[in-house]
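Below are the structure tokens for one structure; questions will follow.
The complex appears here minus one protein chain, its other protein chains still in place.
Think of it as A and B in the order they're written, each chain with its own count starting at 1.
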Amino acid sequence: MTYDVAVVGAGVIGGLISRELSRYDIKVALLEKCNDVAMGTTKANSAIVHGGFDAMPGTLKAQMNVKGTVLMPELCEKLSVPYKNNGSLVVAFSDDEMEHVRQLYDRGVKNKVPGLSVIGRDKLRSIEPEISPEAVGALLCESAGIVCPYELTIAAVENAVENGVEFIRNCEVKAVNSVGGKYVLETTAGEIETSFVINAAGNFSDDLAGMVGDTSFKIIPRKGEYYLLDKSVGNLAVHTVFQCPNEMGKGILVTPTVDGNLLIGPTAVNIDDKSDTDTTPEGLDEILEKALKSIPAVSVRNAITSFAGVRSHPDTDDFIIGWSCAADRFLNVAGIESPGLSSAPAIALRVCEILSEKLSMPEKPDFKDTRKPPVRFRHLNDEQREELIRQNSAYGRIVCRCETITEGEIIDAVRAPAGARDVDGVKRRTRAGMGRCQGGFCSGKVVEILSRELGIPMNEVTKFGGGSKIIYERTK
Amino acid sequence: MLNYELVVVGGGPAGMAAALEAKDNGVEKIIILERAQTLGGILEQCIHTGFGLHYFGEELSGPEYAGRFIDLLEKTDIEVKTDTMVLDIASDNTVTAVNNKDGLLRIKTKAVVLAMGCRERPRGALSIAGSRCSGIMTAGTAQKYVNIEGYMPGHEVVILGSGDIGLIMARRMTLEGAKVKMVCELMPYSGGLTRNIVQCLEDFGIPLKLSCTVVATHGKDRLEGVTIAKVGADLKPIPGTEEYVPCDTLLLSVGLIPENELSKNTGLALDRVTNGPSVDEYRETERAGVFACGNVLQVHDLVDYVTEESQIAGKGAAKYIKGEKISSECAETHGEGGVRYIVPQRINIKTDSDVKLYFRVGAVFENAKIVVECDGAELLSKKKKKLTPGEMEYVTLKQAVISQLPAGSVITVRVEA
Partner (left out) sequence: MEKRELVCVACPLGCRITVEIGDDKSVLSVTGNTCKRGEEYAKTECTSPTRMLTTTVKVTGGKAVVVPVKSASPLPKGLLMDCMKVINKASAAAPVKIGDTVISDILGTGVDIIATNNAE
């Protein structure tokens, strides 16, 4: 198969780039080494749309963040992805930290971040009622928000596939060969020929660049651990509550999620193994201890899960977006650490601009820029529910009782363009298994539906592809 | 809108017993709404024996015990809708449910019995560090795979938590050819029935490691091993005691939580210890006409007691429906000195029968005395050779004693070592 462009990596960056490229009359393939989209950093981060006051003025981070945050609400609406403009706070606990907050304010103004103000103790307490009494003031950023990064990616890739992009999963690039003006990618899914390569391989983007002899940057994997708390405590924070940042990142935050849970984390530890997403006792303790400093009412009693993600910290410190120094049709989009999610919509546009320098990209007349909203039974009223079940009785069978997810929604998730192929994929698309019981009741049922829909035996269904088997042979 | 006198939410042992008892007490139109495709609830996958010794005087398996009640139901005009999930109970007790045949069902009813059972505490509640690989599941999930679906969930197994389901699954997996390496229990005592420790672990030489927990899971795709560690008196892992145990499966049997999502949405406050609604001696919740019984009210270890409790609720619902409700001058119950909770949480002092107070203790007691008092006066006491947190206990208060208590008084139950 020959493509004009192969995007390597189906995280939020690769996903949004593919969706942006699907506007044009070119042949695009999105290659993903895992069994699903959003399997790397995208599925395990703070899910924040930052205001854009952190990055130093003039950096790509600052430009992309401010622009991306402006683009995010409309993009989410088009893709039917929940986004909430809840605002953020950087909380100070001392006069020194208050000074730091003022510096952030000044930096934000230079970066042209809208909706910034420095607030005192009383205002802080009135807009964030559970904030620690030790807090003396904060930087309020009204333009900040929250979004679900994997839902955004799933929606973007779905939309891209509807517009003609080919999504190829379980396709790990092992070598890049330049043959007669084209690249031939040796992958775990066979050889793929392409004129251009867009390197959105996240933590592995330096390895991929290395395959064309580009050693201009190095990714330093930096692990961050999180706790996700039950919806019953989702209202402990109204805004995304940061503490003053340090050289390793933005510190431990406490934030509501778009789904109504409370998220606390992340730690920041440089690691050697890029695929090490194990949580650690020390990390989990650290999160709790620091989160308590911001919001004393937080308790692990309400934890429903913990997880870790690995940030793609580049040794160059800034985002790397541009043609490789070593290969002329190889475009690096690398080192996209925080504020990568916020920047993603702007990065996708930027990549199209750069690509158009070398590739003719006529617009498609029939590009569909919206994604059909998925059915969310739990959000419907009784009349809508009745109508839905009349159309398809599978919406009348509740599979996940904690989150009220129907069999119909799970079937939709599997049949969707670039749909779910494993239990975690169903979970990220529908929330089945994401509630209090964490799949205790419904995981077996989800395995059964996947087995039926994919036409494979139950014991070939995996948790997240590869060797993540759930059950083995028949007992008898 | 459908019309019933009584809607029973859940068709497990609790729901079936409550419905049958209500029927026996003259309630006309009753419907059971069950979420699964069959009646019987969790008993359907509990294929081991040990059920029914108190109630039927014989040792039955779970499906056999449930089968007895299913047979009885079939002889009545009690209606049953399986594969039907209750979504809401409105403030006037109107029930909204859904299934794939009728669509949305709206049911007007005089009374509701909540009998949704309980669920297992998942990994998240434990904060075990490590990877998110496959091969980590609750013991009950594994039980369903083995006993209903007929699949092996793994071959080298570590079980965390010595609750009954964990112990039962240790034996079950061993019989099916898996190697169960150990059962780790955080507490210095087991959370399961002693009989299960004997015949599920000791019989098969499976070690029970007390004061021990799993601190980390390892494996990229499927579980490859766990790190266990001893814990101190504060239940925190003791550094330096870590040990790596290779295994492909970690089963969690770390407690059960009453399934009260619906109760909470309905506005019922939950008892902080039982995680179930607070009820009177007929298992009526704080909301008139709404009753609760079985594991949704308190986690039981014997289904026989679930049946007994649900019959009380069924009788109570019948009284309510027929307008025979007793006035609501109550005495409250309160556990102290080792007694973690008491069900029922209150008793009508003008009640028409003896009342059993069910409770659990928070630690192991040997040669102890259970003392029931009201306002400093001893109502009764009972000697027990052994009390353990894994086994529910009860004392019976005579109606004659209850009727002497002043309204608003507090009945305390405590253990004297």
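One rule holds in what follows: a residue touches a chain if its C-beta (ideal position, glycine included) is under 8 Å from a C-beta of that chain, and two chains touch if they have at least 3 such contacts.
This is a predicted model, so every value here is computed, not measured.
When the omitted chain is restored, the residue from A:86, A:203, A:280 or A:475 that touches it is A:475. Within the set B:48, B:283, B:319 or B:360, the residue that contacts the chain not displayed is B:48. Listed residues B:99, B:131 or B:147: the one in touch with the omitted chain is B:147. Touch with the hidden chain on the side of chain B covers residues 44, 47-50, 53-54, 59-61, 63-64, 67, 146-150, 172, 175-177, 193-195, 197-199, 203, 301-302, 385-386, 391. Within the entire complex, the positions of chain A that touch the omitted partner chain are 474-476.
The rule is short, and it goes like this: only the chains that are shown with their structure count from here on.
Between the Cα centres of chain A and chain B there is a gap of 39 Å.
Residues 35, 83, 85, 87, 96, 98-104, 106, 119-120, 122-125, 127, 129-135, 137-138, 140-141, 144-146, 149-155, 176, 215-218, 220-222, 237, 257, 259, 261 of chain B touch chain A in their complex.
Of all residues in chain A, those touching chain B in their complex are 227-228, 275, 277-281, 283-284, 300, 303-307, 382, 385-386, 389-390, 393-398, 401-402, 404, 407, 436-441, 443-444, 448, 458-459, 462-464, 466-476.
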